[in-house]
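The complex appears here without one of its protein chains, the remainder shown in place.
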Amino acid sequence: MAYLRQRLLHSIFLLLGVTVFSFALCEMAPGDYFDEMRMNPSVSRETVESIRQQYGVDQPLPVRFGRWVASALQGEFGYSLSYNSPIGPLVWARARNTLLLTTMATLLAWAIAVPLAVWTAHRRGKWEDRACAAGTSALLCVPDILVALGLMLLAVQTGWFPAGGMVSVGFDDLSFVGKAKDLAWHLVLPVSALVLGILPALVRHSRAAVGEAMQAPFVDAARAHGIRPMRLMFRHVLPAAANPLITLFGLTVGNLLGASLLIEVVMGWPGLGPLLLEAILARDLLVVIGVTVFSTFFLVAGNLLTDSLLFAADPRIRAEAR
Amino acid sequence: MQSNCNSSPELMRAVALSKAYAQRRGLFGRGFAVEALCGVDFEIHRGSTMAIVGESGSGKSALAKCLAGIETADRGEIWLEGRNLTAIPAARRLAAFRAVQLVFQDSASSLNPGFTAEEIVAEPLVIERWGTASDRKLLALNLIEQVGIDAKSASRRPLEFSGGQRQRLAIARALALQPKLIILDEALSGLDLLTRSQIVDLLRELQAQQGLTYLHITHDMDLARRWSDEVVAMRSGRIAERRPPSLSHAPVLEPELADEPLPVRVGG
Partner (left out) sequence: MLQLLSISNLSVWFSGASGLTPTLSSLRLALAPGQVIGLLGESGCGKTTTALAILGLLPAAARVASGSIRFAGRELLGSSEAEMRALRGAQISLIPQEPGIALNPVLRVGEQIGEVLRAHLPWGRKQCRMAAEEMLAQVGFSDVPRIYQAFPHQLSGGQQQRVTIAQALVCRPQLVIADEPTSSLDPASRAEILALLKRLRHSIGVAMLFISHQPAVLAEIADRVVVMHKGRIVEEGPTAQVLENPQHPYPQALLGCDWSRESYAVELQ
């Protein structure tokens, strides 16, 4: 348990460090929200300056940081100038949508990857294994944006799926079941695009981990004891392959908020992606910082989860930690 | 077997060598020290062969690493041909230890599997920036022939050789810098009997030709008796006794008790 407390402490320091660092970087970038206004000839300089003072944008960096931290502790994480609302609730609402998308995609990708990896490792060298390797290579080569656009084209040409968005018009009038169906219908394309993006790397890494565990001498020894292939795979090989798989899982959890940015923008999914993009373009820096901190939180939580799972699953890690 | 013990000059002397390895429980846990060497004194004469025997945890490998300069002893001195190596500042120390070379136990993992045999043997020369590339290649091929491997196989990778051949390559590599002392850390363990015998013959031949000195570490008492001028037994980081081989009959040391857990830690 001391080991986990240690990791928790590390995680907190990491989160604080990233927060300070991103704040500093963002604020050091030239320009601010009011630059566009300044370029507008009908607005006088004094007006711009007074507005800037009003929003506290002209204060020195540490002061702004201090105020931001105070705001963060209240759950507001500053105030968005373009959306005219506290950032905390704004980011959280969008993050929920993103999480819905990415969680489904991640679970689905893992549910496909691990069985596929086990099956192709079992059929090592045969045509199934090679076909799978060729397939994943091909998918890896195709850029995500092409996949997304291709799916959108499919939607538009066939009309089977909605071409973007999260909900249909009149969503609020539907019954609960109706809402669920509508949401599911809208989820199909973005989830498919995401899964196709995540899957190749997952399959390859899983296949490598299972393949390597299968080559281990203790598997030959177990075979010499007459243990049946199914039990051999699930009771002996997979637990030994768990270590790299858990690490990979932690990485995918950490990536839950970031993976879908492109897909969301292309397919019009109202998640963090479009929010972040707009904020950057409008130089609404506090929104950018808010999104960064949220994403980092997930990354750090993912790391912590990995460490805990590894600690539970691999006795060699428990031994090292002692 | 001729005893070279006291007639030839002293090559290396170790004085009160001590080394402890620090370990810790977790990042914030209490530290404790494992004392690998506790005040080891001995000397070895030029042209002789010394066998060091002992069980795992007796400090044999720690001693080998300190004598070869791979690790630095916490206390004590190492003198090579009248020069105090431990007094040399760290930056130039490794160069001074060049005259001492190591051959390890597991040849499959001590030879880089990505290099060819020739590259492996030539590597020390490359590191010392000796000669031109063709000079190095020539010397490497010479050394490979000298240890009994056909120079035509010099472009093969280690895993294509047998265990015995790999050890010969490791010996060739050790010879590259014309060392005075070769330390063999369990280098003959796990080899077939015939192969082991052939390699001992090879080493004896090289010793006669080049006046090499050997320090070999082993847990095989029969090997120690058969091939040494003096047998040194180590226990718990100290030298327990030294005898000429004819008087060394097993068992010198008590066997381990059956159910004991892994090495006892010395608190610190």
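Chains here go by letter, A and B, matching the order in which they are written, and residues are numbered from 1 within each.
In the analysis below, contacts are C-beta pairs under 8 Å (C-beta built on N, C-alpha and C of every residue); 3 or more make two chains touch, one makes a residue touch a chain.
From a predicted model like this one, the values you see are computed outputs, not experimental measurements.
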{"item": "Where the missing chain makes contact, among the chains that are shown", "value": "A, B"}
{"item": "From B:Asn112, B:Asn142, B:Ser162 or B:Gln178, residue that would touch the chain that is not displayed", "value": "B:Ser162"}
{"item": "Per the touch definition above, residue among A:Ala163, A:Val265 or A:Ala313 touching the missing chain", "value": "A:Ala313"}
{"item": "Omitted-chain contact residue, chosen from A:Arg5, A:Arg96, A:Arg130 or A:Arg231", "value": "A:Arg231"}
{"item": "Where the unshown chain meets subunit A, residue by residue", "value": "216-218, 220-228, 231, 235-236, 239-240, 242, 313-316, 319"}
{"item": "Residues in subunit B touching the chain absent from view", "value": "55-56, 162-163, 190, 192-197, 219-223, 225-226, 250, 255-256, 258-262"}
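Rule of thumb we're sticking to: only the chains that are shown with their structure count from here on.
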{"item": "Length of the line joining the C-alpha centres of subunit A and subunit B, rounded to whole Å", "value": "52"}
